[in-house]
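Every protein chain except one is present and positioned as in the full complex.
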Amino acid sequence: MNEVPLTHILFVSTALFFIGMYGLFTRRNLITMLMSIELMLNSVNINFVAFNKYLFPDKLDGLFFSLFIITIAAAEAAVAIAIIINLYRSHQSIDVDDATEMKF
Amino acid sequence: MFSLEGITTNVQDWLLMKFNPTMALAIECVIVILLSISLFAILGLVLVLMERKVAAHIQIRLGPNRVGPGGMFQTVADTLKLIMKEGLTPDKADKFLFNLAPFVVMMVGMLLLAPIAFAKNFQIWDINIGVLYISSVSSLSVIGILMAGWASNNKYSLLGAMRSGAQIVSYELSAGFAVLTIVVLTGSLQISEIINAQQNGWWIFKGHIPAVIAFVLYIIAVTAETNRAPFDLAEAESELTAGFHTEYSGMRFALFFLAEYINIFIVCAIGATLFFGGWMPLHIGNWEAFNHIMDYIPSSVWFMGKTFFLIFLIMWFRWTFPRLRVDQLLNLEWKYLLPIRNMFLKEYITDVLTGVTSLLKGMRKTGYYFTHSKEIITEQYPDNRATLLMSDRFKGEVVMPHDANNEHTCTGCTACELACPNGTIKVVTKFETSPEGKKKKAIDALVYRLELCTMCNLCIVACPSDAIKMAPNFEHSVFDRTKLTKVLNQPGSKIREGIE
Amino acid sequence: MNTSTIIFYAIAALILGAAILAVTTLKIFRSAIWLLFSLVGIAALYFWMQVEFIAAIQIVVYVGGIVVLIIFSIFLTQQSGKEMAKPATSKMIFSALAALFGTGFTFNLINHYGFNNISAAPFNPSVDEIGMQMLSTTSHGFILPFEVVSMLLLAAMVGCIVIAMKPTEATIVHLNKKED
Partner (left out) sequence: MYNQTEIIKDTSELGADGELVINMGPQHPATHGVLHLVVTLNGETIKKIEPHLGYIHRSIEKMCESLTYRQFIYVTSRMDYLSSHINNLGCALLVEKGMQIEVPDRAKYVRVILSELTRIASHELWLGAMAMDLGAFTPFFYAFREREMITDIMEDTCGARLTMNYIVPGGLMYDIHPDFQKKVKAFITQFKSKVTEYEDLVTNNVIFQSRTKGVGILSAEDAISYGKEMNQSIRIIEQLIDNIPEGDFVGKTKNVLKLPKGEFYTRVETARGEFGVYVVSEGGTTPHRIKFRSPGFSNLSVLNHISVGSKIGDLMASMGTLDLVIPDIDR
């Protein structure tokens, strides 16, 4: 597989990151925003694994970082969804534009 | 001795000789895909038949016995029917996801086939994280169910999908723990190494109590993960009609149905691999002769035998136990299968013991009926039509007996017509002139409308001259309902002498 | 160009295509399913890179956990058949331009840097190695972050339950009293 240069993998992860960013900008629904964030986190993971594999094959630190990112992403998603459900209960909507009580 | 080991190497050698490596790999992929699809088809047919036969024998019935010898081709006929049926899509459903869902479930089944060792050196992909791969990929199947539930646009489906989601996600934990026990004992995640570690004894024997507990946990958890009774809450026929696949019909329903059986096969195959040594023959300590004989049985037979034993066990559960309620299901997982409630140790142990004893009692009963085929009470009605014994009082239809001289005893008094609650009988009378020139009332026709008759017997009781009676006839189905209107007195019949 | 390369580009196309659909489709459940395909594609990319352990974890956590969680929250908060509102065109154009510019800029940086010093050493970490190093206390051990992450997970679990728990009668009465 050495025919595929590292830059191509990095291109995939970069594109994925900015697709996630596009989603975060355009979506107003909390769940879809969360999905976009997940895409961005995943693009970072790809980078960690790819750098580890191509640049430092004798070490495992990249793998560990991606493992921790996956774990934290899980915790983050769980908390986010708990908040979303609570928000839905009080506002009957999960649109970010509807939750405006904290605005001053 | 028959072995699959040679076949795979021969095929590979031949392919590498004829084609370049890329081409050979592609051809191998195609062969594997074809093989796994045909395996799916065969497994589906066999397992569905097996389930129906097991269910029938437990339920003191015979089961399918019409199509082919012993009903062997019943599932083939069913499949043909399902293929020919129209696959309906609900009007407001998300059609793309609705059609995709059964394929997702099937694809997960196919992916799971990869690391299973069917026989010695007969394995598609001996991946180094074998067990982890299985537990990760099997968690994908819940997506197909959730998709089906959502896309059907049906509230029953949605409820079924949500139940299934909660169930599969939580039971994955104890299944994972059970698998981890064996991983810890073996020290490897690779399937081939797990099997090789059981050369001198299967883990269920070698692993003592931890392995036995892990095995029990595993069986319970995978029964729940495959949505089988007593954990079939996602389908819950009596509660949610058919749960997540309520709206599916035809071939797409068949795919869900097939996927269920494939999943059972896969989890049982993995169970057999982890706890019963996969294709490894039964070896006992130093009994050289015994071990040698066991080696002569082909490894694929060992594997299939163990797998089908576990499948039978799961079917046995299904036909013995009632379904759990949704909160009890989660209680069982979080309070009993995961020993979180350890602080109430005494209570925990008594609960488990009483529960398990009562379940085992039930299983003993059903097991007794499964093994005693003499207890079967089903009457094969069309087969014993000639010898069928009907009670002589059976009220099948009203008849008017005639003797050898074509004479009856009906005087045409219309008592039966009056007694009949719903106008089934109509007496048409005429006046006959006797040879002496006396005019006498007699019946022209006793019209009897079988389609109205409620067999209440009031006409028979009312008849003063016993002219009519109930006959034990049945099977009155006709294509034309006018055939159900009968004239009871035979043409040319007369009233018997001396009846007034 | 050999099989492996073709597979890589197919996987890349799956990841990016599914991701684009996930952020643009107006049906929220479909969005979740496209996200799922994108995540499965990333897992496939890890398999392709022969880091099977990470791939399996990716599937377990993302597909078996997070996507199921997202789908559940969709079940709880959305109605079937309802479409989300379309974002304003100006916003879409602006975001798309920003994303394209960002991609171009970053890719330019990557190309500029080059990453030429690719080592040819094989990279096949076994699960043993990963486990040993993660739980080791030596200089390259990761036991401390491991423990911290476990604490984080516990806190997140408790936090989720507290947030999502429905207020009971008792708490309502309690809060009412406070108001008075």
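Chains here go by letter, A, B and C, matching the order in which they are written, and residues are numbered from 1 within each.
The rule is short, and it goes like this: a contact is a pair of C-beta atoms (placed from the backbone, for glycine too) under 8 Å apart; a residue touches a chain by one contact, two chains touch by 3 or more.
Note that the structure is a prediction, hence the values are computed from the model and not measured.
K.L.:
Which of these touches the unseen chain: B:T89, B:T241 or B:T429?
P.N.:
Result: among the candidates, B:T241 touches the missing chain.
K.L.:
Could you tell which one of B:D78, B:E172, B:D232 or B:E247 touches the chain left off the display?
P.N.:
The one listed residue touching the chain not shown is B:D232.
K.L.:
Quick one: which of B:A24, B:M400, B:M470 or B:I495 touches the chain that's been left out?
P.N.:
Final answer for the missing-chain contact: B:M470.
K.L.:
Need a quick check: the contact residues on chain B for the chain that isn't drawn.
P.N.:
Residues 55, 58-61, 155-156, 159, 163, 229-230, 232-233, 236-241, 319-328, 354-355, 358-359, 361-362, 364-366, 377, 391, 393-395, 419, 421, 454-458, 461, 470 of chain B touch the chain absent from view.
The rule is short, and it goes like this: only the chains that are shown with their structure count from here on.
K.L.:
Please give the intersection of the contact partners of chain A with those of chain B.
P.N.:
Shared contacts of chain A and chain B: C.
K.L.:
If you tally contacting C-beta pairs, which comes out ahead, A-C or B-C? Let me know.
P.N.:
A-C
K.L.:
Could you give the separation in Å between the centres of chain A and chain B, each centre being the mean of its C-alpha atoms?
P.N.:
Distance between chain centres: 44 Å.
K.L.:
Just the number, please: Cα centre separation of chain A and chain C in whole Å.
P.N.:
Here the centre of chain C sits 5 Å away from the centre of chain A.
K.L.:
If you look at chain C, which of its residues touch at least two other chains?
P.N.:
In chain C, residues 2, 53, 57, 65, 72, 74 touch at least two other chains, as defined above.
K.L.:
At least two other chains touched by the same residue of chain A: list those residues.
P.N.:
There are none in chain A.
K.L.:
For chain C, which residues are in contact with chain A within the complex?
P.N.:
It comes out as residues 1-2, 4-5, 8, 12, 15-16, 19-20, 22-24, 28, 31-32, 35, 38-39, 42, 45-46, 48-51, 53-54, 57-58, 61-62, 65-66, 69-70, 72-74, 76-77, 84-85, 87, 91-92, 94-96, 98-100, 102-103, 106-107, 110-111, 114-115, 117-123, 125, 129-130, 133-134, 140, 142, 145, 149, 152-153, 156-157, 159-161, 163-164, 166.
K.L.:
Considering only the defined contacts, which chain A positions touch chain C in the complex?
P.N.:
1-12, 14-23, 25-29, 31-32, 34-36, 38-39, 42, 45-46, 49-50, 52-61, 63-64, 66-68, 70-79, 81-86, 88-89, 94
K.L.:
Which of the residues in chain C end up touching chain B in this complex?
P.N.:
Touch residues, chain C against chain B: 2-3, 27, 29-30, 33, 36, 40, 52-53, 56-57, 59-60, 63-65, 67-68, 71-72, 74-75, 80-81, 126-127.
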